[in-house]
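Of the protein chains in this complex, one is absent; all others appear in place.
What follows is chain A.
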Amino acid sequence: MTDLTSAAPLLEVEDLRVHFHTPRGAVEAVRGLSFTLGRERLGIVGESGSGKSQTGRAILGLTAGNGRITAKTLRFQGQDLLSLSPKQWRAVRGARMSMIMQDPKYSLNPVMTVGDQIVEAYRQHHRVSAAEARLRALAMLARVKIRDPERVFATYPHEVSGGMGQRIMIAMMLIPEPDLIIADEPTSALDVTVRLQVLAILDDLVRERGMALIFISHDLPLVSSFCDRILVMYKGRVVEDLKASELHAARHPYTQGLLGCLPKLDQRQETLPVLRRDPRWEHGTLEEVTR
């Protein structure tokens, strides 16, 4: 892996827009999103429908059939993603950027063994024998702290629990050693008890391999503890871009509102404040709405 932090950023996004053509007219899910990403951990937060998941998919070129992506710039490691052929895309996806999905119950193929799915991810990008790919997959399963990799290798997704399924997902998506990993709500479907454990495994691997991470979540405190930088999205736009450590000093009323809605353990609150939405948030810049 070459060090790119000093040179060009890993990912440059400028004015990204995702439209969907529906029978009831066009819907703009992402409206002019811009950011650059180095080898860092970026959190994207927002409520449902804010366009955070669509941003992740657009970066991977996997917007659903009726959607269209436009952008002034969409560049990954200096390569223009908008002009890639399907074949070039396949060399990028998995190998150089990958995504961890929300719920292993649906995101793993139910009729293929866990091992076959991991091996497939590896052999898609590395010309190795089946036996070697198997060894790699077993080692990767051990890396995500699965105790009996041999046995888990031969199981089917319905035979493992959610926490284990998500660790399998992490193993599968990290085995080709991508440079960028997009985690789309990776722990939302999990029990609170295994959530931290899965996050810790992800955190370890991302640090160890020096990968960049885009962490998509609606959980503001989680994102702030896990990431270096946070983008707050509202209705398809970034309304605030701030360092995770400076979250408490957020200026945008939406971010402040989100923070205000969270219950605090050390203060007694009879009622939690409700977010009062301002129509100006939809179009106004940070300066305009804080005036």
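Everything below uses one rule, namely that a residue touches a chain if its C-beta (ideal position, glycine included) is under 8 Å from a C-beta of that chain, and two chains touch if they have at least 3 such contacts; residues count from 1.
Everything that follows uses one rule, which is that contacts and distances are computed from a predicted model.
Colleague: Match the chain absent from this complex view to the correct UniProt protein name in "Carrier domain-containing protein", "histidine kinase", "Tripartite tricarboxylate transporter TctB family protein" or "Peptide/nickel transport system permease protein".
Modeller: Options "Carrier domain-containing protein", "histidine kinase", "Tripartite tricarboxylate transporter TctB family protein" or "Peptide/nickel transport system permease protein" considered; the missing chain's recorded name is "Peptide/nickel transport system permease protein".
Colleague: Per the definition of touch given earlier, which of A:S85, A:S129, A:T193 or A:Q269 contacts the omitted chain?
Modeller: A:T193
Colleague: Which residue among A:L11, A:A58 or A:V160 touches the omitted chain?
Modeller: Result: among the candidates, A:V160 touches the missing chain.
Colleague: Identify the residue among A:A26, A:A91 or A:A249 that touches the chain left out of the display.
Modeller: A:A91
Colleague: Which chain A residues touch the hidden chain?
Modeller: Touching the missing chain: residues 60, 62, 86, 89-95, 98-99, 101-103, 106-113, 120-121, 124-125, 145-148, 151-152, 155-156, 158-161, 163-164, 169, 172-173, 176, 193-194, 196-197, 199-200, 203, 225-226.
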